[in-house]
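Sharing a structure here in structure tokens format.
Removed: one protein chain of the complex. Kept in place: all other protein chains.
== chain A ==
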Amino acid sequence: MASEVARHLLFQSHITTKTAQTSSQVSDHEQKQKESPRSLTMSGHVGFESLPDQLVNRSIQQGFCFNILCVGETGIGKSTLIDTLFNTNFEDHESSHFYPHVRLKAQTYELQESNVRLKLTIVNTVGFGDQINKEESYQPIVDYIDAQFEAYLQEELKIKRSLFNYHDSRIHVCLYFISPTGHSLKTLDLLTMKSLDSKVNIIPVIAKADAISKTELQKFKIKLMSELVSNGVQIYHFPTDDETIAKINASMNGHLPFAVVGSTDEVKVGNKMVKARQYPWGVVQVENENHCDFVKLREMLICTNMEDLRDQTHTRHYELYRRRKLEEMGFMDVGPENQPLSLQETYEAKRHEFYGERQRKEEEMKQLFVQRVKEKEAILKEAERELQAKFEHLKRVHQEEKLRLEEKRRLLEEEIIAFSKKKATSEIYQNQTFMTAGSNLRKDKDRKNSNFM
């Protein structure tokens, strides 16, 4: 009996309350759960070997999502390579070289092969490496990747969320196109890769590989890889933990970076049409392993490791972003006394803190406002008083002027009266004298006239 009891994991719940168990019981349970479960042999066929098929069926129903980011200079062959990889013509026009800033252009396509539906999103960098000053070239790319993580994080943190039909836009793989100079990595490439390596799986490819000869290519590859390693850039290595694909992945890891040639034109070689580029000196076949590594890239990217790329994005890069973001906002898993804090409690504490802060700030601003108003009022009152004083002064001056003018007017009037009196008397006098003067004048005139006579 005792052994029986010992073999069971026991939960005791009381009927009355729904509250959680006390701490001792929970830790007890955790302890017991850490014992590994026993394995059991079955005496017959149960049938759950169909489980992987059930899982696959569900995934087929849901469809798959895959997002590729292509980073490289304008004209290096990004669109052509994607067209070649997926056997379709995605878009026709070439981009111009004259964009002032780097932009990212994303397009989504739905592809279907037999019964597998794939929602493929291709993000291209437009104008990368074209500016004269390339300092800000890689920032838009980093921002875009972060924005996709942020969108997913927001969705995950919502209260009412629907993660299972959320269109996952996080970048699963970044194909970095290196131009085939044959020497070494450009500084821009190094800087960009360094800023992207912790956010996305990077697979470097050497574009337009038909411009390098085979021997130069080998040296170039070795130089590139050593530069990447010495600068601490973490590129994506194909996983080698599963035996079925470990061997092929390990050998492919040695061929990185892949030297690829893209072409959607078909050329007749032998008696079949193959994708190739035709030159006067020969034909470069895209799917010929001797000519370029295109087949390897397709194999690795799509056939063997697509699921692992998505997995890495979700469990490594996204989790890193999430952790950083939440820590930035101040959440921690462990409280001040090293007790595990839950997100909820931290959030509550933060909320209280935040509202306290807000309250305080509001008070402060109110005080400031009141003070300012008072000051303004005082100033205005002062001005008003001054104006009043001026007005009074002016009024007084005006009064005085008026009085003086009155005075003057009176004087003037008196003068006028006096003058008119004088005028009157002088006129009378003048008339009198005129009468006598007139007769005198006549007499004079006569005399004069008589003189003449």
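Convention: a contact is a pair of C-beta atoms (placed from the backbone, for glycine too) under 8 Å apart; a residue touches a chain by one contact, two chains touch by 3 or more; residues count from 1.
The definition used in the following text is that contacts and distances are computed from a predicted model.
If you had to name the missing chain as UniProt does, which of "Ribonuclease P/MRP protein subunit POP5", "Septin 12", "proteasome endopeptidase complex" or "Oncostatin-M-specific receptor subunit beta" would it be?
Its UniProt record gives the name "Septin 12".
Can you work out which residue in A:Leu111, A:Ala211 or A:Met225 touches the chain that's missing from view?
In the full complex, the listed residue that touches the missing chain is A:Leu111.
Which residue, A:Asp311, A:Glu400 or A:Glu414, contacts the hidden chain when the whole complex is considered?
In the complete complex, the chain left out is touched by residue A:Asp311.
So one chain is hidden, and I want to know which residue out of A:Ser96, A:Gln139 or A:Gln367 touches that hidden chain in the complete assembly.
A:Gln139
What residues on chain A make contact with the chain left out of this view?
4, 7-16, 18-21, 23, 26-27, 37-52, 54-61, 64, 85-88, 101, 103-114, 116, 118-119, 121, 123, 136, 139-140, 143-144, 147, 157-161, 163-164, 169, 242, 244-245, 275, 298-299, 302-308, 311, 315, 319, 322-323, 326-327, 331-333, 335, 337, 339-345, 348-349, 351-353, 355-356
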